[in-house]
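Removed from the display is one protein chain of the complex; every other protein chain stays in position.
Order of writing sets the labels: A and B. Residues in every chain begin at 1.
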Amino acid sequence: MEISPAHIWRNKHYRYRFEVNVCPKCGRAFRENVERCPKCGERTTRVRLPLNGKLLSWTKIVQVPDGYEDFAPMYVGLVELEDGNRVIAKLVDVLEEPKEGQEVEAVLRRIRVDGQSGLIEYALCFRPS
Amino acid sequence: MYVCHAEVTPVCRLYEKSSAALGAEVAGKVIRECGEPDALIVSTYLSRMQENFHNIGALIAEYLGLETEVYEVSSGDGSGGAAVSLAEKLIKSGMKRVLVVGVDKSNDFQHKHAVKQLQTLIAPYEAVYGLTYAGAHALATRIYMKKFNVSEEELALWPVVMHSHAVHVPHAMLRFPITVEKVLKSQVVASPITLLHSHPFSDGAAAIMFTSESTPVEVKTSASSSKLTLAERDLTFMDSAKKAMEKLGNPEAEAFEVHDPFTIAGVIALESMGIAERGKALKFLEENQEAVNPSGGLKARGHPVGATGVYQVAEGFLAITQGLGRLGKVKSFLTQSSNLLGASTYITYMKEV
Partner (left out) sequence: MVGIAGWGAYVPPYRVSTEEIAIHWGADPLTPLSLGVPEKSLGGPDEDSVTMAWEASMNALKRAQIEPKDIGMVFIGSESKPYAVKPSASIIADALGIAPETMAVDAEFACRAASEGLRHALSMVSKGTIRHALIIGSDTAQGAPGDVLEYTAASGAAAFVVSNENVVAELIDAYTYVTDTPDFWRRDGSQFPMHGEGFTGEPAYFHHLESAITKLLERNGLKPKDITYFVPHQPNARFPAKLAKKLGFTKEQYLLGLTTADIGNTYNASAFIGMTKVLDNASPGDLILMAPFGSGAGADAYLFEVKERIEDVKNLAPSTQSYIDRKVRVDYATYLRYRNKIKKLVR
């Protein structure tokens, strides 16, 4: 079993909905479950990041890792969201070469599949809009 | 802190030895030269996953017949630098001799396994989309090229120079010259990074005995860290490298070994350390070819991941005591070992005394 049920479950707020935990004091956003800011001690609040942004950088990954063969080649992008936050995520439906500055929108896609009998992992990815 | 002695194995694809056997053999030579250490620090990264064995330090100590303190140090692909940095702290705490052994293996399985194992350097919420070690550097490359208006032809200078060094270095892995055309035409790994912009998958071990007693080579270390999350960084600059250099007082050196698993990392290292102006690292390289990565760097000497930072310091010792490749002999040397493009950086400054 390559994909852990616990991993999918505890990360779904970010993978499915781009929800991050923000410290009200220092403003840092945690993509993982952080209930209190490790630095400030303040209780974090769940904030949903926008689903639209623009592409800052991208790469077409030809040498793919073990387990990702069916998705090759894969595109990954660095995206600046409408609110200025930046995330790295997969680019999908890349029908022509991506361009820096291009508008992208988030869509839910499969990102990993654990063989024939394991779990399927879903996450928001970006599509040229 | 001083260097008593250093040994390296040729960097290559080494199928016949385990990391424990390889590390112990090279360490044994150093111990026979300098005497037993008060502590052993082992640095490794991929070999744990390659060999499905996570207790390499203990086995190396057993093979060496040591009963001293044993530590394993991990800081991603900067693990080697981290081990050297910690050695200085142990020496300063009053130990007489500290042995650092860097050892790693990348080739026990097909490449796609090493590619997956190197993904473990990247935060899970960024790696899960399939972002690879090369892919992370590719994102940085594209931003750097646009920001400083640098072409693919200009970037190709880096691997060309690295290969030209490695030809003259007996322990280097890729000892053949290449041309700009070859770099541009080599297969894409993660666009715009091609195969010839990339480190080879390497096996190797290096061992260094550090001592509190005066030798001809004095060593000072410094380290600093910034963020691991790639999306939240300026991917064209390593704050940790800048801060680590400042902590050392920005020493001037005759030559450098910088951490260049991919061209972009070497370029950014020179600029972040203040050796070259921002956007001008390739110009600096063109004008100071011998001084930059005389071993051939990670690109051509090779990149046995957890051992690489130890190789760099061993090469500095070689350059000062007997000369290294095209560079020849120098009196001062800087090494930089970083964890994923500068999440943390370990600097070592060596000089002849």
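The working rule: a residue touches a chain if its C-beta (ideal position, glycine included) is under 8 Å from a C-beta of that chain, and two chains touch if they have at least 3 such contacts.
Since the model is a prediction, treat every value here as computed from it, not as a measurement.
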{"item": "Neighbouring shown chains of the undisplayed chain, as defined at the top", "value": "A"}
{"item": "Where the missing chain touches subunit A, by residue", "value": "12, 16-17, 69-71, 90, 92-93, 95, 107-111, 120, 122, 125"}
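Throughout what follows, only the chains that are shown with their structure count from here on.
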{"item": "Between subunit B and subunit A, distance of the C-alpha-averaged centres to the nearest whole Å", "value": "30"}
{"item": "Interface residues, subunit A side, partner subunit B - complex", "value": "7, 11, 14-15, 31-32, 56-69, 71, 74, 76-78, 86-90, 100, 111-112, 121, 123, 125"}
{"item": "Subunit A-facing residues of subunit B, complex", "value": "110-113, 115-116, 119, 123-126, 128-132, 134-135, 138-140, 142-143, 146, 187-193, 229-232, 235"}
